[in-house]
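If you scroll down you'll find the structure; I have some questions about it.
Complex shown without one protein chain; remaining protein chains in place.
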Amino acid sequence: MLLHLSTWTEVEEYLQQSQGIILPIGSTEQHSPIGLIGTDAICAEAISKGVGEAKQALVGPTINVGMALHHLEFPGSMSLKPSTMILVLRDYISSLAKAGFRRFFFINGHGGNVATMKAAFSETYDHLATLGITDVRCAVCNWYMGREVYQLAKKLYGDKEGSHATPSEVALTWYVYPEAVKQGELGEPGRGHRIYSAVDFRQNYPDGRMGSDPSLATVEHGQRFYETAVKEISQDYQRFIDGK
Amino acid sequence: MLLHLSTWTEVEEYLQQSQGIILPIGSTEQHSPIGLIGTDAICAEAISKGVGEAKQALVGPTINVGMALHHLEFPGSMSLKPSTMILVLRDYISSLAKAGFRRFFFINGHGGNVATMKAAFSETYDHLATLGITDVRCAVCNWYMGREVYQLAKKLYGDKEGSHATPSEVALTWYVYPEAVKQGELGEPGRGHRIYSAVDFRQNYPDGRMGSDPSLATVEHGQRFYETAVKEISQDYQRFIDGK
Amino acid sequence: MLLHLSTWTEVEEYLQQSQGIILPIGSTEQHSPIGLIGTDAICAEAISKGVGEAKQALVGPTINVGMALHHLEFPGSMSLKPSTMILVLRDYISSLAKAGFRRFFFINGHGGNVATMKAAFSETYDHLATLGITDVRCAVCNWYMGREVYQLAKKLYGDKEGSHATPSEVALTWYVYPEAVKQGELGEPGRGHRIYSAVDFRQNYPDGRMGSDPSLATVEHGQRFYETAVKEISQDYQRFIDGK
Amino acid sequence: MLLHLSTWTEVEEYLQQSQGIILPIGSTEQHSPIGLIGTDAICAEAISKGVGEAKQALVGPTINVGMALHHLEFPGSMSLKPSTMILVLRDYISSLAKAGFRRFFFINGHGGNVATMKAAFSETYDHLATLGITDVRCAVCNWYMGREVYQLAKKLYGDKEGSHATPSEVALTWYVYPEAVKQGELGEPGRGHRIYSAVDFRQNYPDGRMGSDPSLATVEHGQRFYETAVKEISQDYQRFIDGK
Amino acid sequence: MLLHLSTWTEVEEYLQQSQGIILPIGSTEQHSPIGLIGTDAICAEAISKGVGEAKQALVGPTINVGMALHHLEFPGSMSLKPSTMILVLRDYISSLAKAGFRRFFFINGHGGNVATMKAAFSETYDHLATLGITDVRCAVCNWYMGREVYQLAKKLYGDKEGSHATPSEVALTWYVYPEAVKQGELGEPGRGHRIYSAVDFRQNYPDGRMGSDPSLATVEHGQRFYETAVKEISQDYQRFIDGK
Partner (left out) sequence: MLLHLSTWTEVEEYLQQSQGIILPIGSTEQHSPIGLIGTDAICAEAISKGVGEAKQALVGPTINVGMALHHLEFPGSMSLKPSTMILVLRDYISSLAKAGFRRFFFINGHGGNVATMKAAFSETYDHLATLGITDVRCAVCNWYMGREVYQLAKKLYGDKEGSHATPSEVALTWYVYPEAVKQGELGEPGRGHRIYSAVDFRQNYPDGRMGSDPSLATVEHGQRFYETAVKEISQDYQRFIDGK
């Protein structure tokens, strides 16, 4: 059940059954010369829809732009400042909490979002308490870190999975948008540097990849990642709703 | 050309041709018991894609959640505070301006966004000036206010077009998502009240409609609105890029 | 009844009769080489006092500095950032709402304020709701857009009214401050450009005028604008208080 | 020379002679049952005009609403939060600094403003430094604390001067607005309590006075305070401009 | 009783006896070539501990970094912006008020903190009121301004006490950290300039001293200042708790 394709009366009914909602969150940032700028948002959205169907859970609007300040030296990358993103998440959660939602399950496609999301959850619990709401719970689920997804990536790509513009996420976007498969020669990626400023990042990772070889991705791999992630995360969602 | 389906190298090439970008902006808010909660975002996104194709223009990520505080008494509605939305737009525009974009054309689906967007543009010009960028231009284009779209709505629906959850916008969403067509009995809508707080809004507009009868919408109407809007706004975009 | 010339006990009594208050809001910005920098505030304040007398309504302090970032390339212009102005209006309204005021009627002299004011009203309704106040209503009345004022300007100046540093507003300031009438040769004004950044504005409107010829203004015209506006807006105020 | 009665070209000329400006700052807050709510703004504005005339200095718009949170339990009182006021002062000073002003002399009518003003000056120096401006200087001059004004108050009222709603400031407002002289029986004022929250303030100072007897004020006293203050502060302004 | 060396159960018991807490606040900023960068924090902390012992009062964590923007041209100086410091103090006080603390006694070592602290107290009272807490009281006690401390400094150093990097505060730090006594030739200090921006400050006070000769300090003096301050401020604390 997709929030944007529902009516308010349908949401009112849904709330009789469940106070849970899935929120996809990604990023709009470079993913190497062959990975899509929307990779993180595409993955999060596709998996969220799959989990929503599997669990009859409501899926909210995708947060397309996340915290990607360190990618801003690459054209097409966009980012919220962390302080902005905290306010955005506070506003999203507060809007929905006002209507009765209590369990917010964020399916996340971008590692760079996690710290700010956790900060935002703390800020939001405190904010909601001033409105008399103390029983909201938020969780972040990074689809690429599920045990089975992780093992599949290791099996398919070994250490060419890398940590940004990975073949696993690129494969998944190609499965969702086969018309957007890109080709291209890629040299050796940057590897092993910590992430600091945007200037620093581009110096260390000149084409945007972090140790990965996204050219190994295939549409068929993408389907396997999709199915594995949906299955795995559907269980995570259930445990979250059950309070376990 | 969709930003999320492009690579950073493709964007780098695009910037050689154009410094313009289209940004769809909508809202996630009640649209009566038969209109979709995502109506404003769906319309803005669909038309943006159409204009992007027509003009070979880059289309950025859709801003799904806008300024809809006055709808928050209806479940499923979401909103940014205006102060948050100003920061979000500042961050979006600044990210892209850093890479060389200079013309930001927002195709908007929600009247409630306009004031805050204009405030945000002013705030952003001032912010960019502190970074040495003084030649950015932003424009908002409300798809439903184009002359031909407006006339079509008047012709089809007369005064049953109303001003929220209108048959024209609902028709357009049904054209885009025919699987999401809803039916339902609707009584007389609220009519003629100004908009103040969320509580006040719901008292005056108990089912969310403002003078409209969205049950008049059809998929076929939606197609006509889509085509009319894309044609009309493509010209607007060109004039904006040409500085006229 | 002017707030600044009243005592708190008089305000306490007033609140027994009415929960309405008029707040003049203007701007401090260039108005061409012969129009006063205080034009927008002077007009808003004078008309507010007139309406206050006509309707026995309380008139609060004039907001002298508004949102005029696009004028800052002209010396003497001042501006709040939109984000600041939202906080200012929130603080003004909240202070008075705490004491029992519920109807805030802003008489506005500057088009550039409107977007930010509307954003501020939304932000404030939401803020007040967290304090348990959901019945506050705010309205903005642009004195220069009243039907009769508008027709008078058209009759007197035709298309030389323009849209900034207009003869109508300059006439009104000269009526209020006849000692401040200025003379000066003015060439052809800039015309027809949209408003973006301050640098952009000054390039397009080199002496600050937007299509206007303020040298057509006279003190006698000013009196007519004053009287027309006060009469017209007094009715608007009454309708606002009556909830129509 | 009053900014609001000047044109931008006149300000441009003024800046050739001086980079100094006087900014009146007051408050809109209860001043006992017979003192005017606008007392602090009226005093600051009147004296600023006098000093401006005496020194040929430019006088900017009056900041009518200051930091008076502790008065908000009395109807008609208004306040900015300190955090808002810091932004307001930053915006005022930055706007004018951009045009070339470098010496900001605030004539202040309200003790409650001082701490926040000083915080704002520090915040603003730091902000301006990021724009490359490091030579701005701001000063606050409390008109009621000048040596001669203070002695006059002591001579006329002894310990009935008190520290809020004082006869000296009330006298000055009556001199400026003789039509607004109020009468009324006043009992013993509260006395000797520190200032904390608004609730606390009203408990300790039930009619708003702090140890004062404003009924001793006369219009003639007001004139003496006015003349004494203008003379004294004109010298202060000169010293400030001279960098002494 | 030191908060950081207590357990939450001990604090719970303490709150049965007292709702008062002492909070030391200093600064991390240059104190001339022989005074310690931590001078203000060291003094505030040492005296707070002494007063806490004398009065059986709880002493909270030391705020080491204060408002010292004007010192930032000297390496090793650190500062919060005033707007940040307001939030920090709001968060500190709110955290403790939630648990039941009602009397906050700040022992302060840095004159530059005072304005922002007072602004923060006002902001916080207003914030707490929105949470239903209206009886919190905050006070700032500048240890160096107590009557006996002041007289001792005058007696020992006359006009060589100066107003920054004073021998009295330096003596106190040496008493606390005798291992950190520094030697050094000092010329004539800057003297008599007001404080504006950091650049301005360093120009007027090239080695950081404001009219002082810290080389007059001795460890034995430090002990006398410590004992005098603890005795004097213990009485201040008691009066504050007693509401006098």
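First chain written, first letter: the chains are A, B, C, D and E, and each begins at residue 1.
Operating definition for what follows: contacts are C-beta pairs under 8 Å (C-beta built on N, C-alpha and C of every residue); 3 or more make two chains touch, one makes a residue touch a chain.
Owing to the predicted nature of the structure, the values given are computational and were not obtained by experimental measurement.
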Visible contact partners (per top-of-document touch definition) of the missing chain: A, E
Candidate in contact with the missing chain, chosen from A:A54, A:A139 or A:A180: A:A139
In chain E, positions touching the absent partner: 2-12, 15, 28, 30-38, 41-42, 60-62, 64-65, 72, 74-81, 83-84, 87-88, 90-92, 95-96, 98-100, 177, 179-180, 182, 184, 208
Chain A, residues in touch with the chain not shown (by the definition above): 67, 69-70, 81-83, 86-87, 112, 114-123, 125-126, 128-129, 134-139, 194, 196-200
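Basically, only the chains that are shown with their structure count from here on.
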Distance-to-centre winner among chains (Cα means, whole assembly as reference): C
Chain B on chain D, rotation in degrees - Cα superposition, rounded to nearest 5: 120
Pair in B-C, C-D or A-B that repeats D-E, with over half of contact pairs matching by residue number: B-C
Interface numbering overlap (same over half, different under half) for chain B and chain C: same
Between chain D and chain C, distance of the C-alpha-averaged centres to the nearest whole Å: 24
Two or more partner chains touched - positions in chain C: 81, 83, 87, 130
Touch-based graph of the chains, sorted into line, ring, star, complete or other: line
Touch relationships between chains, expressed as pairs: A-B, B-C, C-D, D-E
